[in-house]
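First comes the structure, then the notes that go with it.
Part of the complex only, each chain left as placed.
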Amino acid sequence: MFYHVKDLQYNARVSRPDPAFATLLLEQFGGANGELAAALRYFSQAFGAKNPYPDKYDLLMDIATEEFSHLEIVGATIQMLLTGINGDLKNAAENSEIMKLMNGKAAKEEVIHQGMVAPQFLIGSAGGPCYTNSQGVPWTAAYINGDGTGELSADLRSNIGAESRAKMVYEYLLQFTEDPYVKETLRFLMTREVAHFQMFEAALGTIQPNFPPGVLQSDPRFSNVYFNMSSGNDYTGPWNTGKSTQFGEEIQYVDDPIAYVIKTNGLLEHEAAGTDRTEASVQKMNKELSKIKSAEVNGANPPGPMQWNQDLDGVDDDAREASKKEYAKNKSKK
Amino acid sequence: MFYHVKDLQYNARVSRPDPAFATLLLEQFGGANGELAAALRYFSQAFGAKNPYPDKYDLLMDIATEEFSHLEIVGATIQMLLTGINGDLKNAAENSEIMKLMNGKAAKEEVIHQGMVAPQFLIGSAGGPCYTNSQGVPWTAAYINGDGTGELSADLRSNIGAESRAKMVYEYLLQFTEDPYVKETLRFLMTREVAHFQMFEAALGTIQPNFPPGVLQSDPRFSNVYFNMSSGNDYTGPWNTGKSTQFGEEIQYVDDPIAYVIKTNGLLEHEAAGTDRTEASVQKMNKELSKIKSAEVNGANPPGPMQWNQDLDGVDDDAREASKKEYAKNKSKK
Amino acid sequence: MFYHVKDLQYNARVSRPDPAFATLLLEQFGGANGELAAALRYFSQAFGAKNPYPDKYDLLMDIATEEFSHLEIVGATIQMLLTGINGDLKNAAENSEIMKLMNGKAAKEEVIHQGMVAPQFLIGSAGGPCYTNSQGVPWTAAYINGDGTGELSADLRSNIGAESRAKMVYEYLLQFTEDPYVKETLRFLMTREVAHFQMFEAALGTIQPNFPPGVLQSDPRFSNVYFNMSSGNDYTGPWNTGKSTQFGEEIQYVDDPIAYVIKTNGLLEHEAAGTDRTEASVQKMNKELSKIKSAEVNGANPPGPMQWNQDLDGVDDDAREASKKEYAKNKSKK
Amino acid sequence: MFYHVKDLQYNARVSRPDPAFATLLLEQFGGANGELAAALRYFSQAFGAKNPYPDKYDLLMDIATEEFSHLEIVGATIQMLLTGINGDLKNAAENSEIMKLMNGKAAKEEVIHQGMVAPQFLIGSAGGPCYTNSQGVPWTAAYINGDGTGELSADLRSNIGAESRAKMVYEYLLQFTEDPYVKETLRFLMTREVAHFQMFEAALGTIQPNFPPGVLQSDPRFSNVYFNMSSGNDYTGPWNTGKSTQFGEEIQYVDDPIAYVIKTNGLLEHEAAGTDRTEASVQKMNKELSKIKSAEVNGANPPGPMQWNQDLDGVDDDAREASKKEYAKNKSKK
């Protein structure tokens, strides 16, 4: 259950209206790497974590709620930067005088700002934030639906990437305003991405093993092969020479992939090299991890009557117990 | 600033997993008329309301926050209805046994449920809610960006329409589950749409005049004309005969629009009839309302240094006062 | 069946080319609240209305057809405002001289117009209208698919909201052009939204009861509760005090929702207050309305052979009669 | 201006409800190659054609209007195929009995139909057509915005392609219904695509020259080169040997593009072969066509006051004449 207090988490301020910067700032309101994307990403990941991993659920809901609060900070800042537009448009018997009251701006700003006021502020929302990016593209869940995979070790890595990107957008935005109040707010928000990055990283570390994400092990034949698919001006680095970062397998470099693929009948005849892992060891690990991880989740989520809130009052405990037993019985039969 | 408590506003429960109904229920999670749409619609409308109309801001934020809480209820219900999928997929060394543990279902349900489990639950989120509608279409802000117009009397009417639609979706959903726990939750959520409808209606009544929305009056020549654009099997009703609902103007029925348009040189030579309003009275009203409404908004939003939180500590009050004066001076010059 | 005459419903004129205003005007061609959205919204709602409610079908098709005609007016105006672009681009052996032939513009306009010519006019459509909004976002049926719910009392309320929004966009657009010809066209179009608003309102009044939309009554326990979800600077209004607008129930104000939800076990133990409606009275009403409304629709739409045009020539009447009887028989068995 | 008569252009009939086929048929209502796409494609192309090419404008508006009429036929058919759903959902006090009244179906149909009823028909539109394709994806103008290029010879070719695709969709749909009434309607609609194909082809033939589309001629060095970019199992055909179809240039086959590109410094040193066209002849043609085609368009669209309807009453003819003269003067100065 959400609750709201009218104070912002960070007391956002602006020095004067600036519709052009408000337009750029939309990127953090309704953009691909903005606060709405962040809040909704963690919120949806949290549902599946609740029962097996209540500590990660707590973490995800803490950060999701903070991101909603950041969305509000960004929206409030945009609203203040657009001050004057709505009032002016209400003066509808006159043609628009928008942007006439703003103090003179330095020439430097003009180069960037000219023509960059989103039309949606003038004839759509009439001076308020919309869920679009800085170019007017409506926010879409396509940005984030793929980021909830039902596997925490994958989701946390996506989150680390997402916080990195959001940090960059704030870093860039900071270079397009000279308003000290706006800068201090942006800096707070940028810093929180750095903080969240480290929290997700810490959480990832508590899941063991966490590589590869999920249950199934990689095929030892193809896990350490590097295909040189782009020829000319080739470089060597730890990604195509030496040992792989997680498994420590010896990297196998295929210099001429076309020839090699034809020679090996489309890799069907390629054989493992540079690794101690075998098909047998992989299958064994697959089975063991399957057992452990499915028990972990299924054990915490028996398929009978259930409720979300903690106290189980009002649910028929007997039916629930019966359901648990039936589940266990079915499982033992497999 | 948002805050979260781990209890749901309504203690949602389910009797047993039902992935097919979970698929339908997505419509209220990430569909056009779902809870995410509702929450974000009111949340964005609230920003512009804050200063001139703090009472409406309070209303909008109360309901927006409740809708976020409803989004959580829907998500939690979907998660519970998908119980078993995630655990089963973790048993990755075996082929999926999903849906094997569910108790037998009545034949009636099967007709509807067959084949209706969203693939995203099986190979995407692996048993958790996503921001899509019941057919997998990602949520898009295109659903709602147009609903924030910077004019409360328009926005509240959009909200009344939106609550009506959301109510219908719950009414339909109720017919596709037999789980009494799920039914009680859906009924709570459906009822809240009915409650919100009346709240928005009450708020609309406090804005006077509220028709037409905005400032500009309609042209008396065209405000009460009915064009019979679709011929054959024509009907008469209070919409094309008698007096118009808001202005009480005598409706003018144009039976043969093609002939009439050609006769009047594309309506340029059409003249007003059945109304007391005149071009002069309209222009007068336009100017008066412009003055009142723009003063209302501009007065509450002087364009100098500003902050969102109530207490003004930390902002240079002198600069703010200076800005207010400059604004007033500019305004008097127009 | 549609038919077209080459004269516009309103004889649109422009004084001179103005690609910047053409860009803004796209909002009414392919925007969320534009004419295409309006025309297609009413057109799809009309299909379901035809048989049970032929008078509403007539109304919806009259207005849908008028909106298509308005779409044409907007498109024609955009085309005229872009005069010169296509011809100039045909002079392809030279670099583009676009916008060189326009007469000098007042300084005021320039502030707004600079940089606001949609690239799609220059390198896409080469000087013609496209189905995008003013920022180039392609029109999507996501704007309107949710507005057809198969329940007229909901659809008409959505339409009232939609006409309100479209009116506002014209009000804003009027402030960004000084061309008197364009202004007269916009004013005609704005006025028609006001006219349609009243028509839909009149139609809604002929449906009784029309609240809540649909069949199912709201739960008396939750229909009049107000949750104060956003704390700080709280306001009182007719939406959270006194009686609700439609049911006249006494509003119950929950000041501290978190405490209350925990105390009532997630509202499961909350009880009705301030209302005369009871669970029994609601269930009775649900059943009665179900019977009446389903008979209304089913009676007008027997599931046998059918045709759309009125005269039934060519359809096997015997088969149709047989189908009607079978339907009645099945229904009586329930 | 559009006008509507309540009779369909083709008297569509159905034998009995069939929600599964209604779902497939959505492809022609709101799909990429459906009737809405067709109608709106030709409608937007028409605007730019009106003045310089009023005959093509007439053709485009004739077909656009017919496609709107076909959209209505498809929608009416879907509505009839969904008969029973809306009425059943109004019986909201009972669980849904949808699809119970349909007569027995052949086993063959079941294989395809199972599980293929769009959820939108059940919990969204409640038994009416929506602007989506058969999988629920909302119609988007992204399907067609690129098809209006401001160059008729390109647009007509796009239309020929579009009619070909629409024909195929009807051909496929015909294989998924056994209802003779539905089949006759689909066959009518399919045939009209074939008819329109030939009309567009005839119109294209009246534009001379029509290749390449537009004004600028292709570079003689690269116009007849074939790069064998995909190696292995290579084939020879009139596309990579002999003479090119339009220019009759001798095709130059580059068997090993990588080697050739490196040898010619990224083609900078490649020289023309197998063609009589030269850089000089191309530049001459560019200039001549530029002059002719821009004059054609500009002559028909002087940039002064203008109106859409034919009769010029109400427009200041003097201003218009002045504008024409100014345009001519400017043009002569270049």
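Letters are used for the chains, namely A, B, C and D, taken in the order the chains are written, and counting of residues starts over at 1 for each.
In the analysis below, a residue touches a chain if its C-beta (ideal position, glycine included) is under 8 Å from a C-beta of that chain, and two chains touch if they have at least 3 such contacts.
Because the structure is a prediction, the values reported are computed rather than measured.
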Q.
Assuming all chains share one sequence, and 4 are in place here, what does the full complex add up to?
A. 6
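By our rule, only the chains that are shown with their structure count from here on.
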Q: State the chain with the largest centre-to-centre distance from subunit A, centres being mean CA positions.
A: D
**Q.** Same-site or different-site touching of subunit B by its copy subunit C, using the half cut
**A.** same
Q. Between subunit A and subunit D, what is the separation of their C-alpha centroids in Å?
A. 38
Q | Approximate Å spacing (C-alpha centroids) for the pair subunit B, subunit C | A | 11
Q | Interchain centroid distance [CA atoms averaged], subunit A/subunit C, Å | A | 34
Q) In subunit B, what residues contact two or more other chains? A) 5, 7-9, 11-12, 31-32, 61-62, 64-65, 69, 137, 140, 142, 145-146, 149-151, 168-169, 171, 174, 214-216, 229-230, 232-233, 257-258, 261, 265-266, 268, 310
**Q.** Pairwise chain contacts under the document criterion
**A.** A-B, A-C, B-C, B-D, C-D
(Q) Looking at the complex, which residues from subunit C come into contact with subunit A? (A) 23-24, 27, 31-32, 108, 111-112, 114-116, 133-137, 168-169, 171-176, 178, 229-233, 257-258, 261, 265-266, 268
Q. Quick one: in the complex, what on subunit C touches subunit B?
A. 5, 7-12, 31-33, 54-55, 58-59, 61-66, 69, 137, 140, 142-143, 145-147, 149-151, 153-154, 157-162, 164-165, 167-169, 171, 174, 187-188, 190-192, 194-195, 197-203, 205-206, 211-216, 218-219, 221-230, 232-240, 244-247, 257-258, 261-262, 265-268, 310
Q | Residues on subunit A engaged by subunit B in the complex (per definition of touch) | A | 1-9, 11-17, 30, 36, 40, 43-45, 47-48, 50, 61-62, 64-65, 68-69, 72-73, 75-80, 83-84, 86-94, 97, 100-102, 120, 124-132, 138-142, 144-146, 148-151, 181, 214-216, 283, 286-287, 289-291, 293-298, 301-310, 314-315, 323, 326-327, 330, 334
